[in-house]
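A single protein chain has been omitted from the complex, and every remaining protein chain is retained in its original position.
Up next, chain A:
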Amino acid sequence: MRSLNPLSKKHANSDPAPSRWSYRMERLWLTPSFRKIVRVGMPSFLVVASLGLYFSDAKRQQAITDKYTEIRRSVEERPEFMVKLMAIDGASAGLNSAIREVMPVDLPLSSFDLDLEAMRKQVESLDAVKRVDVRVRAGGLLQINVEERVPAVVWRGSDGLELLDIGGHRVSALQSRAARPDLPLIAGEGANTAVAEALALLETAAPIRDRVIGVVRISERRWDLVLDRAQRIMLPPKQPELALDRVLALNEAQDLLKRDVTHIDIRNPDRPTLRMTSDALASMREMQGIKVNNN
């Protein structure tokens, strides 16, 4: 039967051919470069452009950074990350208070805000501190382990009395020599650079310890051992211990130091020289029968 509806789609002799424009669009769409632009280029351009447009406003940027810092703060300031106490181990009472004074932080503080390296440097800049390590321990504790410098000698320098450690580093100032009578005294310009040498000399001078007052650095090059009764042993710059040993041996054999000499000059080890008091010189001359006209 013929269809009663002449306009029904099924019977309309529909043209399968694409229109010119749809054909052209299809061909354009099949062009690889066009396809790439539409599918990759345009979306990515849109995303970049919209993001750029959104962030180009200074107020929005401010708001975003504010929000970011706020979130960051809220995490950092959680009690789990707070440092509440400072514990200092290995420091004497004076150093302890000095460290607490120089420490630039006031607790409690978030552990994210602590610059441990800077704090370590700060503490290490104290003279009395030899080595320090700073860390945050569990439970909100800032642990500072200090190794103090041990004073080895008292140095009478141009700025008054100072305590030095064995490496010659300043430990602290000293009010009076009497405050630390247990430490040997060194003096002279540049003596702090050769503390170990001075200590070795004093060690060598142990047999006459009760007579030693100290050692004096001369011309930043050699030592004088100063004894009581204004006696002085002038030592050479090279191998001063050996020279001192020789003097001590002489002393042992002939009680040199008990005699009336002021200086024992062994600066040239081949030619030890004595300087006597004027009385001793006179009596020696008398013994030798030499008449001197000294008026």
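Here, contacts are C-beta pairs under 8 Å (C-beta built on N, C-alpha and C of every residue); 3 or more make two chains touch, one makes a residue touch a chain; residues count from 1.
The rule is simple: contacts and distances are computed from a predicted model.
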Chain excluded from display, named as in UniProt, from "Heme lyase CcmF/NrfE family subunit", "Amino acid/amide ABC transporter ATP-binding protein 1 (HAAT family)", "Cell division protein FtsA" or "Acetyl-CoA C-acetyltransferase": "Cell division protein FtsA"
Chain not shown: contacting residue from A:Pro18, A:Pro181 or A:Pro207: A:Pro18
Selected from A:Thr31, A:Ser97, A:Ser125 or A:Thr193 as touching the chain missing from the view: A:Thr31
Hidden partner interface residues of chain A, rising order: 1-2, 15-18, 20, 23-24, 26-27, 30-32
